[in-house]
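A single protein chain has been omitted; all remaining protein chains appear in their positions.
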Amino acid sequence: MLALSLTNGLVIGIVYALTALGVSLVVGIMNVVNFAHGEFYILAGYFSYLFAHTLGIHPLAAMVIAVGLVFLLGLVVEYTLIRPTYGDDMYSLILTFILSIVFQSLFLLVFGPYPNKPPSWIKGATEVFGLFHYGNQRLAALAAGVVVIALFFAMLKLTWFGRMIRAAAQDREMAELNGINTTRLNLLSFGLGCALAAAAGVILAPVFPVTPTAGTPVALTAFVCVVLGGMGSMSGCVLGGLVLGVVENLGAAYVSTGYKHVFMFLILILVLLFRPAGLFGRREV
Amino acid sequence: MVKAIDNRWWLAAAVAGFAALPWGLGIYHQHVLIVSLFYVMMTASWNLLAGYTGQVSFGHAAFAGIGAYASGILATKVGLNPWLGVGAGTLAAAVFGFLLGVLCLKMGGIYLSLTTLGFSEILHIIINNEYEITRGTMGLQVPGLIAEYSKLAYFYIFLAGAIITLAVVHRLIHANIGLNFRAVQNDERAAAALGVDVVRVRVLAFTVSSALAGMAGALYGHYLLLITPQIPSLDQQFLVLSMTVIGGLGSFAGPVIGAFGLEILSEYIRAYGEYHVLAFGLVALIVARFAPRGLVGVWKQFMDRRRPAA
Partner (left out) sequence: MNKKGFVGVIVLALVGLMLAVGPALGADPVKIGVVGPRTGDAAATGKAFEEGIQLATAWVNAKGGVLGRPLEVVFEDTAGAPDKAASGFERLVTRDKVAMVLGESHSSSALAEIEVANRLKIPFVVVEAWADPITAKNYRYVFRAGPSNSGVVNETIAKWVQASGFKKAYIVAENSDWGLGIAQLTEAALKKAAIPYEQLVTERKSQDHYTELTKIKQFGPDVVLAYVYGTGLHYFVAQAGEVGLTPKAVILDGAGPPSLWPDYWTNVGDYGNLECFVSSMHEKVELTPLAKEFRENYVKAFGKAPTDYKSRSIYDAVLIAADAINRAGSLGAENLVTALEKTDLLTTRGKAKFGMEKGGPEYHQWMPPMLVIQWQDKAQTVLYPPEAATGQLKR
């Protein structure tokens, strides 16, 4: 039981972290909480289902196309809806909240209420360390999640764009003074944030098929991870995701399955109360 | 002064005209009016919080839920009179509102929104899991407020509720402390410097707004005779938010216009089934993006433009 819960927590936690990275990026650079983040995740799941199932494209190619399309859509949303709200974080929150409902009803209209499941990459289950049986698709999702997160951090550390992001997240005005075009940076980071949600979506959709309203819990979890890790801290939110995943699954195993999501919101409120900078975040000045 | 008296007459005439309205209507249209009045209570009280003090709470529907469930559970488990139950529900919502208001004091903006969202989700999970008490998604059947079920009677009860809500909101934003309300929204630090007790205003707004939502929820539950987690749901929160935004966030008339407009519109387009949420969302999105002050704001701008610059 314990080993299974830990593994489950790790798998779910990695995906939480991946989704939360996108939120964290957008919060860090733009100070915008994108309420429709979960819907981008769902949309990518639908796209990969659509391309792989209906058009018969190879699942991997379908995933890449799905993430690309969501990235482009993210750019459009930033340009039309988010840009006029710069500086008013409440305004952007209200707009993206409404946007999330619009997306949900569009999904319902286009894809229907049933879960849509892109093809699994791999079938069957494996006996892990002789302890328990575990779905192969879940193990594959874990591996894919780790790879994407690693790629993201490599990009952050090694590329010029990554350095720009880190500079802007640390001190916007300073970055601007140093000649960084922050309007374009905002556009790209928002798109990249959406693409990260999309990556999480295509990775997890074969395990948990997407439904029109499944995005809300995804976004809520991502927000909690971000708060837990300290608003805008990238490594913090990865840790936050892992902690959440493990705590939830241990809670479900040993306390109550029905209440497993309560632990998450309790953590959120406690952290906001006592350590508003996040469990792993640096203190704000 | 003359203007104030004028307004009062207009107001009395409008209320009287509105009170006579259901007599010419069938049961179905009376129902639509009653639901609209429920939304007037919800939007007007949420507007007090979000529109006037800038605290965008996502927990307003949750407070309606607290009112409804407190009253409903007391009525079914203890046999309390539903009218006393409405009082108890309002009180319960006020207490939780006060606590959450204090909890959120140190937080601004996004943090407050996320905390209220977390609060709302916790409430949802509790209602779903304690189904032995709340009956979860199965819905809790509760007694009505009056022995003989009558739409007309409920209409007047809801009209009274809406008038009380509007009166309380009006008083708060126009009384001395009202100036403080706007000051808090615009700039907390400046308001504090001016000697406005920011803490008091914010907690007061949270408590009053929650109490009013609790009252609305309790009345609504005893009207539907069935309380479900739909009352404290995020969908409900979305309706309240978009009604207020479309009508005009931060204006007195905006929420009323939004509540009636959208509820009546939604009854009409219900024939299209699931499309009505989409239509709602699109209208709300367009209004929020291009006319952030809502229909009231558009109207004001229109009138200003017609009037020659003085």
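The first chain written gets the first letter, and so on, giving A and B; residue counts start at 1 in each chain.
One rule holds in what follows: contacts are C-beta pairs under 8 Å (C-beta built on N, C-alpha and C of every residue); 3 or more make two chains touch, one makes a residue touch a chain.
Keep in mind that this is a model prediction, so the values were computed, not measured.
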item	value
Chains on display which the left-out chain touches in the complete complex	A, B
Listed residues A:133, A:157 or A:184, member touching the removed chain	A:133
Residue of A:76, A:110 or A:125 in touch with the missing chain, whole complex considered	A:125
Chain A, residues in touch with the chain not shown (by the definition above)	1, 4-5, 8, 12, 108, 112-115, 117, 120, 123, 125, 132-135, 138, 208-209, 211, 214, 249, 252-253, 257-258
Hidden partner interface residues of chain B, rising order	26-28, 31, 128, 131, 136-139, 141, 149, 224-226, 228, 230-231, 265, 268-269, 271-274, 279, 282-283, 286-287, 290-291, 298, 301-302
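Everything that follows uses one rule, which is that only the chains that are shown with their structure count from here on.
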item	value
Euclidean distance of C-alpha centroids - chain A vs chain B, Å	32
Parts of chain B lying in touch with chain A, wherever the complex brings them together	54, 56, 58, 103, 106-107, 109-111, 113-115, 117-119, 121-122, 125-126, 128-129, 234-235, 238, 241-242, 245, 274-275, 277-278, 280-282, 284-285, 288-289, 292
Footprint of chain B on chain A - complex, ascending	33, 80-81, 84, 89-91, 93-95, 97-99, 101-102, 104-106, 108-109, 216, 220, 223-224, 227, 256, 258-259, 261-262, 265-266, 268-269, 272-273, 276
